[in-house]
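What you see is the complex with one protein chain gone and the rest in place.
We call the chains A, B and C, going by the order they appear; numbering starts again at 1 in every chain.
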Amino acid sequence: MIVILKENPNPGQLQDLTAWLKSQGVEIHTSHGQRQMILGLVGDTSRLDMDLISALDIVDEVKRVQDPYKAANRKFHPEDTVVELANGVKIGGGHFALIAGPCSVESEEQICSVALAVKAAGANILRGGAFKPRTSPYSFQGMRERGIQLLLEAKRQSGLPVVTEIMDAAQLPLFEEVDIIQVGARNMQNFELLHALGHIRKPILLKRGLANTYQELLMSAEHIMSGGNSQVMLCERGIRTFETYTRNTLDLTAIPVLHKLSHLPVVIDPSHASGRSWLVPTMGISAAATGADGLIIEVHNDPEHAWCDGPQSITPAVFQEMVPRVHAVRQALELEKEEGRA
Amino acid sequence: MIVILKENPNPGQLQDLTAWLKSQGVEIHTSHGQRQMILGLVGDTSRLDMDLISALDIVDEVKRVQDPYKAANRKFHPEDTVVELANGVKIGGGHFALIAGPCSVESEEQICSVALAVKAAGANILRGGAFKPRTSPYSFQGMRERGIQLLLEAKRQSGLPVVTEIMDAAQLPLFEEVDIIQVGARNMQNFELLHALGHIRKPILLKRGLANTYQELLMSAEHIMSGGNSQVMLCERGIRTFETYTRNTLDLTAIPVLHKLSHLPVVIDPSHASGRSWLVPTMGISAAATGADGLIIEVHNDPEHAWCDGPQSITPAVFQEMVPRVHAVRQALELEKEEGRA
Amino acid sequence: MIVILKENPNPGQLQDLTAWLKSQGVEIHTSHGQRQMILGLVGDTSRLDMDLISALDIVDEVKRVQDPYKAANRKFHPEDTVVELANGVKIGGGHFALIAGPCSVESEEQICSVALAVKAAGANILRGGAFKPRTSPYSFQGMRERGIQLLLEAKRQSGLPVVTEIMDAAQLPLFEEVDIIQVGARNMQNFELLHALGHIRKPILLKRGLANTYQELLMSAEHIMSGGNSQVMLCERGIRTFETYTRNTLDLTAIPVLHKLSHLPVVIDPSHASGRSWLVPTMGISAAATGADGLIIEVHNDPEHAWCDGPQSITPAVFQEMVPRVHAVRQALELEKEEGRA
Partner (left out) sequence: MIVILKENPNPGQLQDLTAWLKSQGVEIHTSHGQRQMILGLVGDTSRLDMDLISALDIVDEVKRVQDPYKAANRKFHPEDTVVELANGVKIGGGHFALIAGPCSVESEEQICSVALAVKAAGANILRGGAFKPRTSPYSFQGMRERGIQLLLEAKRQSGLPVVTEIMDAAQLPLFEEVDIIQVGARNMQNFELLHALGHIRKPILLKRGLANTYQELLMSAEHIMSGGNSQVMLCERGIRTFETYTRNTLDLTAIPVLHKLSHLPVVIDPSHASGRSWLVPTMGISAAATGADGLIIEVHNDPEHAWCDGPQSITPAVFQEMVPRVHAVRQALELEKEEGRA
């Protein structure tokens, strides 16, 4: 940590600061600039409160040299995390997740038929929303408990593991048989929820907030991981920009950057990012070519009559055409792990 | 609602659409443009799902003419909402809230002494955080339950009503004696929490998310109000922009715009917006001059040793100098209600 | 064009408006909504000033149904524009541009050796800056006229066509032998410059501004094309977002969207977008997989001693490794045109 002092600091306050820093077990290296003095702090600075030091009268600025995240940091965990589901499906470290299914669970017939269709096309995980965060209180809010039951029925019929979104820690008992719990973009900094998910032992798919940075996403993963749950997957689903043609702007640079900063798998959601079904295959293939560990795609057998997010859902037929192109770019770039994985 | 069709729509699909719209009780006015056909829908369109219609193959775009919020809408409720607290303090409709206190409750001595100091300086409501959303899991997360107890002790000693933040609906039982419940910016779209707050009868201070629009803020208010709780105050606390000198960018235009769109009171938080204590008085006065219904200001008796957010807290002495200037601009602009209010 | 009137419009003003619209040769279709009246305008509305109509007392909102760009619009020009350079190199319509070279021209030895190196690695166009827009007046501003001369010397030695940036119309005489003139992101809305470029007959590489939308980029292309110069290429080079890890955020969705809206070629600049050399190959390959018509890459033989933008330049050796991977994804996705093009 580097502390840049204001010009001509009060000597008494400076002495107080250095004495206090030493009492915290930190060594101080002082540099005298032309106008400003700089303190280099050496030792375990993770417990020092940057804000507190910044607030001091004599301090101009405080800069951290080390990353504020530890459990999620590749520096301390060089190998890729591979998330492994009950039925053998793996994600990360060369294993690719092809997650597909409808925005919302609507009926047993709908979710089961989509499950079988996406499985036939090559998906290895089924998605389907039961609790739906909606901007308007007058929109469909999801089938909730009943939706989870129908999703689990589709899991039984198709054999696919399932992922679905949680909106409040109080809903956790309903997620017993769910394979991956999704945290939505709007809840990325719902810290009470993250803490609750840190105390279970189930994979979490953590979506990046619409206006959040890579570091904030990693800090939210850290909130989960600091509770002991290390099975976290990061999901980029589009960020808010000034562009209005698409719903959000997909940030594919997140893939190599998150892979460098962290060992956690990175999954891309081109459906929510673009909000337009015709863009989904192109951007899904693009994400695969950029090194994503998985895709999560909205597929609906009848997008024109979907209860929500219809405009961004593709049909099983379009999904089926997309899958071989995803594999083709992965093979062309030699991103494929040896054959034989679920 | 206006539905703009693609060029040369399939006649069968068009007939299906118009038949279905009529079955929903909506009247259709058709305009034939040079290249595109436009349907004007008349009647109660609030139940029509824009997304569903947008998804149709033959539809290019759907535009709503009416606002999607009702309970919060000034069109249907022309008079200002005046929030009235148990002890007679009013907010809105010319009544001004001067909310002050520390970022976090740290000890009985601290919260009580700040409470008395800000009351003496002219504050009529006390703030203090017990549950603290923090980006890092390694930072101080607030005194939680014990913090609420100390805040209520400060309420007893000072006579000031109190506002403090909730982070999860499960915490509600602790908020029985709290006068105003705050929803933080990161939870603005935590819809499960908003729904829970819609079912109680206590004023809510709803903070705008860092990258959310006025309409999204009003829709979140609508989530609360649709549950029956009409005592909602809107709070602008800075939005995320590309500027890094300040923590966030205070959007004061929110005041006249929210007042035009809605009847709810608008409170401004210049402390979180700027993140720098020296900016707080200037921007607080500016907010008052723009017609805010209240200010929420971080005041700490010892900002240099505050447990969090020290850099943006002002001392009671600075607060005391600021208050008369707030009233001076309100008087100069004749925003003051007649004397005699709490 | 659709004009949404305010509730209860003044009848006299309404009559004035409809009379005036008719005098402009526009037909009017009126729809009466529950609360608001809507006018659908049919005919050539391109000359109607939306702002003027919006300003009218009785008007609530005006919406354009048709795109405001014509020359750049794919609707009126369905085939891909193929830009063809003097020496036979083509860009667009399946022809791929691999543009490489240093940020700045620094010396004859430097630009010529880089030219030969990138040509050997597979580049078909050379880039090199002579006029450099720099945030600070104290930074190196480019070799200017002398830089252009050295770039042309490199063109002679390597046989590669060249692209370089113009900053003011007064510099045009120096660009006689330059093959493609680049307009930088900061000048995307320097309309006087765009108009001057509309009156020459030379290909233009128009970079998207840091906070501009697709439509604004197309409107700037329209400024050039309305002068008669139809050889415009669009270049996405990263947009400003809240992420600070990268210099900007590369928006690859721009590729399919601009291809849908326009017939102009789309070139991607992963160097400026990321600002970090290790990201350039990955994001360049990703852009190729997304369907870009070309890449513009900063390559420097000695990035550690480059006069500017060193951190984002790759070496010729890294470029050489990247090129076959670019072609591999294009082949895997069948984006390659038949062999035999320059």
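The working rule: contacts are C-beta pairs under 8 Å (C-beta built on N, C-alpha and C of every residue); 3 or more make two chains touch, one makes a residue touch a chain.
Just so we're clear, the structure is a prediction, and the values are computed from it rather than from any experiment.
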Next item on the list: Check the options B:C235, B:I285 or B:V299 and report the residue that touches the missing chain.
Entry: B:I285
Check: In the complete assembly, which of C:G25, C:P133, C:G159 or C:P324 touches the absent chain?
Finding: C:P133
Check: Per the definition of touch given earlier, which of B:Y69, B:F96, B:Y214 or B:F319 contacts the omitted chain?
Finding: B:Y214
Notebook entry, point to check: Can you name the residues of subunit C that touch the chain not displayed here?
Noted result: 46-47, 49, 51-52, 54-57, 68, 133-141, 167-170, 186-187, 189-193, 195, 210-211, 216, 219, 222-223, 226, 240, 303-311, 313
Item checked: Missing-partner contacts on subunit A, residue numbers -> 2, 4, 29-36, 38, 40-44, 63, 65-66, 240, 242, 244
Next item on the list: With the missing chain put back, which residues of subunit B would touch it? List them for me.
Entry: 211-215, 239, 241-246, 249-253, 255-257, 260, 273-274, 278-279, 282-283, 285-286, 288-291, 325, 328-329, 331-333
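As a working rule, only the chains that are shown with their structure count from here on.
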Next item on the list: Just give me the whole-number Å value for how far the CA centre of subunit B lies from that of subunit C.
Entry: 40
Next item on the list: Would you mind listing the residues of subunit B that make contact with two or more other chains?
Entry: 240
